[in-house]
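The complex appears here minus one protein chain, its other protein chains still in place.
Entry: chain A
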């Protein structure tokens, strides 16, 4: 701890225990605690406490003071726990055995338990409970007693203590602890209703995850199996998911957990399927009355259960240890849930018709099911089900009743399905389903691009961008797209009144243009393309909102990188025009993107940046496109240096950093040309030097003029770019974040309060 903080600490401790000076902001205490954690990591807690008796006083004082704010009490307990984490510090706390008050105390208790076990059983397996140290014995008795208690809060506390214990300590004694307490835990499962089910699930999963139990389970798996069959649908889902995520676990338990997880979907399928579908895991899932009850109880419980189930399965899907995946049944279930939501499902039972009524128009479930359906695109499915999935997605996109958030999800899921659809190897077409789907999709997309709600137009444009990015080269896609009015509508949205939509339209039209996706029949093809560049440039120059201008810069950068016709035709002119517009922009992201474009231009002119990875295969230096002087002249000509030098002193740090990187890269490149003569005071250095202070004061609107390359080089060499880079790398709030500042702030608040008090009298 630095001396300044040491000096401030006693006063702060005094403030904390003074009930007349309430600490207004709990986040200060959190920060303070974080700082203490950092301090105790660096030096011994014992030394710290010995050096600062005020801390010990604080800890003992908080127990005596009445009316102390809960925040300070909790802080003190956690602080004590932090110190107690170091064994040699424990002596300070042993006397206080009564600290069983809140969640903070449970952490402390865990520390005490762990320490006493470690101290008492050095080298002994310590599996029998009767020879445990008295302190550990006492804590265990207390926990055991609490577990048998009928008051749920006590049970919750005990379970939380155990969860923390098994989470933190992986010593062999924890197994003994479990052996001793597991009958009590199992007893909880026999109660009706099961108390503290949430904490119970946490504990069971925590124990199951502990490596101590990987070999001998101590009845753990039986307890888990029991929990799976006893817990209600609300709590059993997280438990099942947790079990399925375990790396080592008996197969039977996994199967049971998966069945439990699938239960709600199985109920839905059963209630709606007219004829038995393809055999799947869902069919084998037994009927569960409580699941059905939950589904039927109320709209919110039904929606809650289905949303959780879908989210759990979505989480499980990408895991390597997931059980055999009933893709077809799950696909069927996701489709059915969506049909229930849009009212098109045909119920096969009274449960089904009840579900129809409950889920019809339920946006929450619709969104969850669309997310899940999107995830399912990773796997394959029978053609018939894929057709159904695409049909339900199309229905969702087409339905006037779909809310903007549902449409967004539907677009995302559709994109996932389209991009994952199997393509015939070596063939450019998209399989039998997709072309037909696209023919139906584009009219819907057209309608959505005209939607009065901007969120919908925005999602539709994003979808279009993504789809063309991936499929721009597919003949079927091009054909369907060009047969529609979508490109034209996207172009019109460049004038949308909503800035987000304009931004998305910029990205979409930029992407379409890169792919040459203008209407091919148009005789003004080239003209249209050219006018798009002018239109985007216009947006960059005059749009009042930042988003569209940033989007334009990104499109231009991409055009330059991909050699888009507009950029390639007269690259220098292109770069000059764009940089000129970007340099004047008030939005730092636009300026930063301008530097990115400049970097691409540099790279194309001088060769790519050298890789700094020591393991990368060193490629032979690519010969630059043209001689260096010529290149430098080109950079000067397009105004690259003016822009970069001004950006170096930009008031927004990221711009300055980027410019610094760019100039360093340039200097690095130039250095590799040994032939270049050292230029001390070349002809026009003065003008650049004169310009620099102007840049510094932010007058970058006036470019210093067309410089000579030599002058620029001199300038480049004279700048301490490395120094600048390290200064810029320091966070601008590094002063404000220091612990010293935190302590001063808290004291100042206390002092201020005192002042108030004086005023009152």
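Rule of thumb we're sticking to: contacts are C-beta pairs under 8 Å (C-beta built on N, C-alpha and C of every residue); 3 or more make two chains touch, one makes a residue touch a chain; residues count from 1.
Just so we're on the same page, contacts and distances are computed from a predicted model.
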Record lookup, UniProt, unshown chain, options "Pyruvate dehydrogenase E1 component subunit beta", "Mitochondrial ribosomal protein subunit L19", "Integrator complex subunit 9" or "Serine/threonine-protein phosphatase 2A 55 kDa regulatory subunit B" -> protein name "Integrator complex subunit 9"
Among the options A:70, A:401 or A:723, the absent chain makes contact with A:401
For the full complex, which residue in A:153, A:183 or A:343 touches the chain that was left out? A:343
Consider the whole complex, including the chain that is not shown, and state which of A:448, A:549 or A:564 touches that chain. A:448
For a quick check of understanding: of A:358, A:375, A:412 or A:605, which residue touches the chain that isn't displayed? A:358
In the complete complex, which positions of chain A touch the hidden chain? 343, 346-347, 352-354, 356-358, 360-361, 399-403, 446-448, 450-453, 456, 485, 489, 492, 495-498
